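Right, chain A next:
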Amino acid sequence: MNFICNFPFFSILLSLFSGTICSVLPAKAAKVVNRAVIIAVGLMSAVLLLYLLSTGEPFIYWMGHFPAPWGNEIRAGVLEAGMALFFCMIMYLSMAGGAHKLPGEVVESKHNLYYILVNLLLSSLLALVYTNDMFTAYVFVEINTISACGLIMIRQVGRTIEAAVRYMIMSLLGSGLLLFGLCIMYDLTGHLLMSNIKESVGLIMANGEYQIPLIVSVALMCIGLCIKSALFPFHAWLPDAYGYSTVSSAAILSSLVSKGYIFLLIKIIYRVIGFDIFNNTRIIDVLFVFGLMGMIFGSLSAIKEKDIRRMIAFSSVAQIGYIYMGFGMGTQAGMVASVFHILSHAATKSLLFVAAIGLTDVSGGSRKFIDLTGAAYRNKWAGVAFTAGSLSMVGVPLFSGFISKLLFAQAAVQVEGKMLASLIVLGISTVLNAIYFMKTVLRIYATTDEAAYTGITFRDMKAYAVTLVFFILLNVILGVSSQPVVNMIEQGLAMFA
Partner candidate 1 sequence: MGQNLFANYGEAVSAILFCIGFTNLLLQTNLIKKIIGLNIMDSAIYLFLAEKGYIAGRVAPIVVDNVTSTKAYINPIPSGLVLTGIVVSVSVTALMLSLTIRLYTRYHTLDLDEISTQLKREGK
Partner candidate 2 sequence: MFPILLSIFFPIAAGVFLLIRYRTPLSGEKRNTDRKALLLLTGCFLVITAAFAVAALLTGTGKDGFILFNLTKTLPVYFRIDSVGTLFSLLAVIVLPFAGFFSFEYMKHEERESRYYGFYLLAFGVLNGLCFAGNLITFYLFFELLTLSSMPLVMHSGSKEAVMAGLKYLFYSLCGAYAALFGIYFLYRNCDSLTFTAGGALRASAVAEHGGFLLVTAFVMLLGFGVKAGMFPMHAWLPTAHPVAPAPASAVLSSVIVKAGVLATIRVLGMFGTNFLRGTWVQTAWIILTLITVFMGSLLAYREPVLKKRLAYSTVSQLSYILFGLAVMNETSRTGALCHVLAHGFVKAALFLCAGAIIYKTGKTRVGEMRGIGKEMPLTLWCWTIASLGLIGIPPTGGFVSKWYLALGSLKSGLPVFDVLGPVILLLSALLTAGYLLPLTIYGFFPGADYDYGSLQKKEPCKLMIVPILILTILSVLIGLFPDIIASTIDMAITGR
């Protein structure tokens, strides 16, 4: 076995371990360790990705060298490696973008705790991405929840604690359902490894026995993950959680945490249940409908919002709706579009959160639209970045959002019964997106009495500006040369089977 095959395991372990280390390090050092770990993991994932692309075969890594069905396994394919790499990039950029705000948001003594949580989050995300074992997945889902909760409440204000509690409650409901579904699945198949379960599921479907319990279990898992990833009716916790936590937390939470769950769901669909079997259930129709509703209602809530951070948070609800709509189409193309949208939304939403903080900073810390008037003149970089992010969200060509919209629409056309509904909702949702994002963009470029605030120049925020530039670049790259990425996603999905 090639040495590179150890990388997934290494990266999980490294981030877990560094988390432990950070607890005894001073804040500065913890920060360095954190950054280094993210970069290291990112590099490893990149190497792994190249390796996988060259071999074209996924591999399975036996934890402790017990063979299936007894041992615990890690599995790496193109999609996993790509996701890991992408998560690292976004995480690094989000951390870098929010770094200058940290002292103001978190008590000095808790800085190293913050980095522990981030490291923990990274490790759980990686585990979610790589694991081939359902129960391991469950455990890391919980770890993920705990660390995310910590990230929310690390900023000690009433709102964040309340948000953390709400987030916690919803997450626990979700993970409870997931666990229950998982147990039923275990009961039915007798396995915990994904590949083994899939075989048994195939047999069950072929035999015709125990189909209803199987569907129930699948449904429970799906609902559990939907709750955790804030699909439309379960999104109540989201605006507060994203809206009041620290910048980096908000960026990471919105772009990574929920995406981790969604990725797990994809894995369950492909690796556990089987794509075709899943598509034959009614579940996809339910997902489809809720996805569409999420697209509309999320945007409507965002339009009503008067607080820029909460507005962006509500926009996430809409965007997650897009992803579930892709699932709901029940075709390969729809899935590809969804996966692409995971990437594009992650890149865009974290950009928006980071840019928004730059704007609110120069507006006396207020997040109300009315105070943001003319903010883009005071912080030009943030203004441009926010505009770019908004355009991407609206789906203007050149930015990643356009490609995902294009993929969604193309996928929709191929589905007979759902074509019109999805196309029309896609159109309406774009209009709604345009309304609230462009409202903000125009607001920050509208004139104001500039004497009231002091502007910020490039020299004051080099790191921040560079981060923004990278974010924008990421967006544009996804938007312009999307073909390799799409190819990779297709290849990765093919490897799942």
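As a working rule, contacts are C-beta pairs under 8 Å (C-beta built on N, C-alpha and C of every residue); 3 or more make two chains touch, one makes a residue touch a chain; residues count from 1.
Per the selection procedure, all candidates are chains of the complex that A comes from, given by their letters.
The structure displayed is predicted, hence computed values, not measured ones.
Student: In the complex, chain A is touched by which of the candidates 1 or 2?
Tutor: Considering all copies, chain A is touched by candidate 1.
Student: Quick one: in the complex, what on chain A touches candidate 1?
Tutor: Checking each residue of chain A against candidate 1 gives 135, 138-139, 142, 145-146, 149-150, 153, 156-159, 161-162, 164-166, 168-169, 172-173, 176-177, 179-180, 183, 186-187, 192.
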